[in-house]
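Comments concern the structure below.
In this view, the complex is presented without one of its protein chains, the others remaining in place.
Just so it is clear, A, B and C label the chains in written order, and each chain counts residues from 1 on its own.
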Amino acid sequence: MSEVREIDYTGSERLTMNMGPQHPSAHGVFRAILTLEGEKIVAVDAVIGYLHRCHEKLAETLAYVQYPSIASKTDYVAAMASELAYVMAAEKIGQFEVPKRAQYLRVAVNELQRVASHLLWLGTWCLDMGGALGGGTSVFLYCIREREQILDLFESLVGARLLYGFHQVGGVRYDIPTGWVEQCRTTMDLIEQRLGEYESMLHDNAFFEMRTRGIGVISSQLAQDVGVCGPLLRASGVKYDLRRNAPYSSYEDFEFAVPVETEGDCHARYRVRMVEFRESIRIVRQVLDGLPEGPISSRPGVKSLAQVKVPKGEAYARVEGPRGEVGCYLVADGTNKPYRMKWRGASFSNLAVLPHIIPGVTVADVVAIMGSVDPVFGEVDR
Amino acid sequence: MTSDRARALLSQITGLTVADGGPAVTVHVPTEQLASVAAFVKETIGCAFFAFSTAIDHKADGLETVAYVENLDDNITVVLRAKLGAGNICCPSLVPVYRGANWMERETYDMFGVQFEGHPDLRRILLSDDWDGHPLLKSYAVDTPYPPYR
Amino acid sequence: MSNPKSRGFFREAVALTSAVVRAMRITGLNLFRKPVTVHYPEKPRVYPDRYRGLLALTIDKETGEENCIGCRLCEFICPPAVIKVEMLKAEKRNYAKTFTLELYACEFCELCVQVCPTDAIVMTKSFDMATSDRRTMLLDKDRLHAIGLQYENSWGTGNRLRDMQAPPKKVAAPEAVEAPKAASAPAGGEA
Partner (left out) sequence: MTGTSAMSPLLVALISGGVVLGALTGLLAYVTLLERKFAARMQSRVGPYRVGPHGLLQPIADGVKLLLKEHLVPDAADKGVFNLAPVIFFIPCMLIFASMPFAPGLGVADLNIGVLFFLAVSSMEIVGLFMAGWGSNNKYALISAMRAVNQIISYDLPFVMAALVPVMLAGSMKLSDIATAQQGLWFIAYPVIGQLAFIAFIVAGVAAENRTPFDILEAESELIAGFRVEYSGMKFAFIQLGEYAHVIGTSFLGAALFLGAWAGPGPSWLGPLWFTIKALLVFVLFTWVRWSFLRIKVDQILSISWKLLLPLTLLLLLATAVVIVIRSGAGV
């Protein structure tokens, strides 16, 4: 912000400190130029772009059949969500129908992905606050241990653990293998039980509360103004969830609660996400119970580049990813490649709130706030 | 407030063209009116949520900026589109209205070279400061021998 | 910070103590759980049938001929453009004169496998490709054939993948939808 940048970095009582681009709590490559007075931060300048990989230019050169597997690389922690946003944008312009089974499978993988992503968030956040040589590592490794189970599910479904290429225009590429439903149910039961363990380590834990209560408060007005989305927006008292407010991919068929907290601090974000864990598990169970039979794609399997052609037009498709609104704005010109594509990365907007909330807190709070924002730099820089 | 009411309100403003159809209210705004319309949309229609803004390069027809703003309570999406015209790269900034436009407009400047007037801090955001050109322009040559990226 | 401060001496002492006890109970509980570490090189991992690993070219089991007809479909579809194929025209069928795959840039999206009309290119259940020399990751036709024989091939082949995504018109056969796990035999030439 302008008022922040005008502060003199060379003030005699002030210390300018670079946090990042290589820093254990940068969650990737993020550089925050902090101006400190003692341990208190008076100004911050956020520098991003270290992980820029020209996704938007790349999308203009790749066909609709090729890009979904690349789209997973924007938000590599929640690859399913960005893939879905891209194919949904193309489906919107072309008005391709998607079979019910494919829609349910999309919901299932997206909710599994949300659990996996939130597990990684909880782990890395505790790692930020507890240190690599302390209790944070314990929580981190427990979370990773459970996340592996979900990655195993994806591996037996798709064959890959991180970047899936599961979605395609008109449906999904893979049907579930035999035994997958049972494996999924066991995993969900296990994770639900382990969530209780994390909560007994963190919930009402005086140490944890000291670090999170009242830290990094985002008011609902600021959140909307900056475009903060997802759990952060809900923790600031705005009851808005795309799955509920603008249902896509048959989300209207499922029952789930949208958690809202009004405090807007780190602890509120934690509470929102902890509820989302359980709601996602609930949705996955509903999908598994009600999975309809039928084809998984309305279009024949991809054989050539020119197979998917999208008519002239434009669309903005939005998906409620684990970090918030993952949007894909697509302008098509009638060929097999988009004319222009824009990613609205959830982390990009979420991160943009940092310069507004960091001044005034201490160095130790910066890592707690960064962790609670849960940025993925693949999505910030694209 | 509903989408229809928003449409009606916006079509009363002279100079605006409200596109019909679609769930989102798409408004074509003359460049000079952009900031005032944005303020109107925020205050009167209640679109407090700034989703994103970007630009499109229409080659010979010049650039067009697009901004999505939303009213989360009533589920209204308003799309503000402004054609800059061929050869024109100046556009009023939305930062005084929406703080979220700050980084988004920096990105648009970075990628398209759009000069946002009134932006407090118009620097490159994703690319390095010494980068030449604005890569998402259609005229920007991707100089690589590899076939799909030529 | 404001919250614990306002709680008073004894409330805070009790809260701290209970936090200590609960957190240490969980770590203590995990002390007696079996470690999840897999001693990888000694104990091989179990790969699922659809594992997307190293790419390989297949050889027809019966005739001993290579399956690739050099149609270049995989070259066109490959998003990072790592495949280069040159076609060799022959009388009965065509062959790939050269087939190179830059594995270091491959992203394992399985699109090349999916488009292959003759099930010639497949993925294998292996990711043992660590090397200290980049050039060994540039695979030619012979290396790809060797990899196909060396490692167990994954379930996915062009025809199977396209069958699984069967369009609605053809009314997908139920076994085509449910088959994946059962039909895990190494992919042969069934074109």
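Definition applied: a residue touches a chain if its C-beta (ideal position, glycine included) is under 8 Å from a C-beta of that chain, and two chains touch if they have at least 3 such contacts.
All of these numbers come straight from a predicted model, not from anything done at the bench.
Interchain touches from the omitted chain, evaluated on the whole complex, reach A, C. When the full complex is taken into account, the listed residue touching the unshown chain is A:Met129, out of A:Val29, A:Met129, A:Leu153 or A:Leu354. Within the entire complex, the positions of subunit C that touch the omitted partner chain are 1, 4-5, 9, 12-13, 16, 20, 23-24, 26-28, 30-31, 33-37, 39. Annotation for subunit A: contacts to the undisplayed chain at residues 15, 17, 23-25, 39, 126-138, 141-142, 145, 201, 205, 207-208, 210-211, 362-367.
FYI, only the chains that are shown with their structure count from here on.
The count of contacting C-beta pairs peaks for the chain pair A-C.
Centroid to centroid, with C-alpha atoms defining each point, subunit A and subunit C lie 24 Å apart. Between subunit B and subunit C, the centres computed from C-alpha atoms are 41 Å apart. Within subunit A, contacts with two or more other chains are made by residues 62. Annotation for subunit C: residues 79 touch two or more other chains.
On the side of subunit C, the complex with subunit A involves touching residues 1-4, 12, 15-16, 18-19, 22-23, 25-27, 29-30, 36, 48-52, 73, 76-79, 107-111, 114-115, 117, 123, 154, 156, 161-168, 172, 177-178, 180-182. Here subunit B touches subunit A in the complex through residues 24, 48-52, 54, 56-57, 66, 68, 72, 75, 98-100, 102-104, 111, 120-121, 124-128, 135-136, 142, 148-149, going by the rule given at the top. For subunit A in complex with subunit B, the residues that touch the partner chain are 1-2, 5, 48-49, 52, 54, 56-58, 61-62, 221-222, 224-227, 238, 240, 245-246, 316, 325, 327, 329, 331, 339-340, 342, 344, 348-349, 352, 356, 381-382.
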